[in-house]
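Removed from the display is one protein chain of the complex; every other protein chain stays in position.
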Amino acid sequence: MKESSILWRGEMTTRRALTGRGMSFLSGGMLWLLGFLILPSLIFIALSFAERGVYGEVIWTFSLENYRRLAGFSSFGWTPDYLLILGRSVIVAFVTTSVAILLSYPLTFFIASRPERSRFMWLVIIIIPFWTNIVIRTYAWFFLFSPEFPFARIAAFLGLIPAGTSLYPSAFAVYVGMISDYLPFLALPLYSSVERLDWSLVEAAQDLYASRIRVFMQAILPQTAPGLTVGIILTFVPTMATFVVPDLLGGAKYMLVGNLIQQQFGASRDWPFGAAISMALMLMTLFSMRIYRRKGKKVDLL
Amino acid sequence: MNGQPEKNLVIRDITKSFGSVTALKTVNQEVRQGEFFTLLGPSGCGKTTLLRIIAGLELPTTGSIILTGKDITSLPAAKRQVNTVFQSYALFPHLSIFENVAFGLRSRKFPEAEVQKRVAATLDLLEMGAMRDRGPDQLSGGQRQRVAIARALVNEPDILLLDEPMSALDAKLRAQVQEELRRLQRRLGTTFIMVTHDQAEALVCSDRIAVMNAGEIIQCGTPEEVYDFPRNRFVAEFLGAANLVHARRAPGGVETEIGYLKLNREPDWLEGLVAIRPEWIKVGAVKPELNGVHATIQDIVYRGTNFDLAVSPGAMRVRTNAFKNFKIGDQVWLELPPNELVVLED
Partner (left out) sequence: MKKNRHIVIQSISFFTIAMLYLPLFGVAVFSVNSAKYGWVWKEFTLKWYTSLFSNEYILAAAWNTLVLAVVSTLISTLIGTLFAIGISRFPWGRKTDSFLDILLNFPVVIPDIVMAGSLVVVFALLRSVSDLFEAGLVTMIIGHITFQIAFVALVVRSRLVSIGTDIEEAARDLFASNWYLMRRIMLPLLLPGIVAGAMLAFTLSLDDFVISFFTSGPDSQTLPLYIYSAVRRGVTPQIHALSTLVVFITVILVVAAERISRKN
């Protein structure tokens, strides 16, 4: 049977030829992503049900041991340690994202209100930290919080920390590091929406004597929702998983789930447990995103 | 004609459906060589689909397209002596005006000397010679349209297709460009097929108009024919204003709510519609011999060159010259000449 031809963008061809050609374009990326992303993810899921051998090797049996352990059950009874770390990670991510939102709205409004000539410069000011390696930016806080520096001295003077010690490791240092490291991830996408804001709607709401909160909720928030949603995803996902910031600024006192995973792939060499924690991380991230995305807005990430 | 076959286009039994949506239901139409033919209709009537099928950018579901006696239905755009001016103009933004126009010749590997000669001649024809080295983004809307036309015409197509060519221009420029397009077509003698939803544009430019609705050609004829003698209510209302009167057949004419009207021929139906354009109704103080209607002026709208009157009975619109002075509430006699009364099919 002769296959019927179709006209596709002005070219006379057949559906089969077109599919073949399309596939040859897709094949490289598809194979790569399947081989190094999808397949590894599936293996990872399977791995979370495997067990660690004595020498750190993987024993491929089916067991729920890793998840039981994560939930706190061990041969010594129940401890909440791991659950505390998971809970703390959610709280840190949530607080970081929320503070970033609170700071980003004024910041993006400020930039959008600059004259057009200098707006580009202000924008670059946010883009630069966005692209600066996180190790360097975290290291900079680490340096600034060291004992001889004013921050630590003021804190010591106020009696918040013993004299002669640094501000890290502490929850405070972790929060400062997190917020300043991840704020550009929220501010940049938000700016793309704020820039296009239709101010006549805001003015209309103000004319109707709406309170400031109502003006924001009804005129500004809906219009900036697309950028805000992208920003929240770009901030929340990495803050949930980060391990550089808590590692440098939190230490063992303030461990997050990222550190826990890193330990399993580093010193402890317990990959199945690491995989199980990763699964928990993924689930928690997806669940949290659900709450943010309940409004069901479709978002393009770029 | 000198033994040369006429380069006419025959659209035979064309249908087109996209999935479960029918875009065209059985279209049959002939377009003669050298005429300015317009497909006129509201958006979604299938006119652009029909144009794309002629262009070779879309395959019909059934039916065939015959150009100069040759079936070209299964040939893609690149193998048809037909070129298109796209609605967006689709100029290549990275190429100069010259290279835009030269594209069709270069892709067929014409010798450089001929490319130079033909592009220059075509640009001159459209008075765009001075712009040859500019980029498309440095041109105004009207200039871009000329480049798009030049880019198609340089290939000396048998038929030039124009998809809503005026839609990107502002209203003031449109009237001027319409006339220029008409003149260009007369001068070249190339067959033009234009798609538009603007009835005024269609009336100004065309030799013949095919009025389309819901995937069908409803009526085809010269601008005078379709304007003065619309076949049905859709055509009457789509092309300009029309007074539609519900009527019942009576000997020699029709009985209506505004009284008996004599017609040139009795309608085929028992009950239906007759139409008359506002400008063909005569207004006077004395009762006319034939088809007189006594009416009251309800409203007057001054339109510069004329007045539009709203009269009762029948909620009719009347267009009349400005020198007559009317007031709201005046009693007048209307005359609806039998020659101007059109019996509609529905």
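General remarks:
In this document, chain identifiers A and B correspond to the written order of the chains, with residue numbering beginning at 1 in each.
One rule holds in what follows: a residue touches a chain if its C-beta (ideal position, glycine included) is under 8 Å from a C-beta of that chain, and two chains touch if they have at least 3 such contacts.
Because the structure is predicted, anything quoted here is derived from the model rather than measured.
The residue from B:Ala77, B:Leu203 or B:Val293 that touches the chain not shown here is B:Ala77.
Taking the complete complex into account, B:Phe86 is the one of B:Phe86, B:Phe229, B:Trp269 or B:Phe326 that touches the chain left out. Per the touch definition above, the residue from A:Ala155, A:Ile179 or A:Ala205 contacting the chain not shown is A:Ile179.
Within the entire complex, the positions of subunit A that touch the omitted partner chain are 8-11, 15, 18-19, 21-26, 28-30, 32-34, 36-41, 43-44, 47, 103-104, 106-107, 109-111, 120, 123-129, 131-137, 139-144, 146, 148-150, 176, 179-180, 183-184, 233, 237-238, 240-244, 248, 258, 261-262, 265, 271, 274-275, 278, 281-282, 285, 301-302.
Contact between subunit B and the unshown chain involves residues 55-57, 76-78, 83-84, 86-88, 90-94, 103-104, 107-108, 151-152, 155.
FYI, only the chains that are shown with their structure count from here on.
Chain contact summary for the complex, subunit A toward subunit B: residues 5-7, 10-12. Residues 56-59, 74-78 of subunit B touch subunit A in their complex.
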